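Every protein chain of the complex appears in place save one, which is left out.
This part shows subunit A:
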């Protein structure tokens, strides 16, 4: 069964609670008793998802993080098992302590729902599933979209309708909490919270209305597959071939990219070792190289196209959704400022 998610289905109408601002830290302390809490914390001028040691570290007013929270479910480096010459294979024991991803934005939740399909449907990935089972999502609606965000165009933000255990909205004086699963309900029940007054929902809508007006970027999804199919040969691709550095950063930071490479690390005795995987990327030249050296995507334009077509065309038949959630990380991270929204609007002749 897919991990995403029976628990949603059993659960109907959201229940509303109010978490006064002053109660946020005690709430986190309480959570930390039972869960590893992973949330946005500052790293230099940027933010990263990391275990929250003290509630004060949590930076809920972040706009985006360097790597998406996917990194705690599908690790950048992950030891799958260790092995020994005499055929012994020892699987890495999955972490048993449950974890909460706290303050995850709607786009990143939507990305995890896509990963759920990719990693649990056709070829269930035991490593992903083991972690996903023990992971709660306490989401946070976006009040301040960043300059590269365009989730609004894709319906993946700034608000969230599914996929969360709890959903927070910052109302200024406190957080409106919506319950999205029985697990989420358990969480709030331990906390002795007051139910939210009805007016809190009105306040929430105001926060979101306000957020919606602040988007700088958009991606028009009308007839996207047709647009891209018609423009497989368009001068823009050649331009991108000259521009793109093939550095792979855009795919490394994408919350919906799920490719990985598998490498064996042998011990010096040459008899034992471990098998590990790490993120891989279709933007890299060696990715599409096969035996005898043939490479299916030798040219950079072919790889740039693959990235964009995969996100905007090929995901749909496989996962019934686009593969881009509009988080804007690929735009932000690109030294050449190559911008997927700009590519689409130029293909439209805008």
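Everything that follows uses one rule, which is that contacts are C-beta pairs under 8 Å (C-beta built on N, C-alpha and C of every residue); 3 or more make two chains touch, one makes a residue touch a chain; residues count from 1.
The criterion applied here is as follows: contacts and distances are computed from a predicted model.
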* Structure fact -> Name check vs UniProt for the chain missing from the figure, options "NADH ubiquinone oxidoreductase, 20 Kd subunit", "Flagellar basal body rod protein FlgB", "Type I-C CRISPR-associated protein Cas8c/Csd1" or "aminomethyltransferase", returns "NADH ubiquinone oxidoreductase, 20 Kd subunit"
* Asked: Out of A:284, A:324 or A:344, which touches the unshown chain?
  -> A:284
* Structure fact -> Note that subunit A touches the chain not displayed via residues 43-46, 48, 66-67, 71, 76-77, 242-249, 252-253, 263, 265-266, 268-270, 278-279, 281, 284-286, 300, 332-336
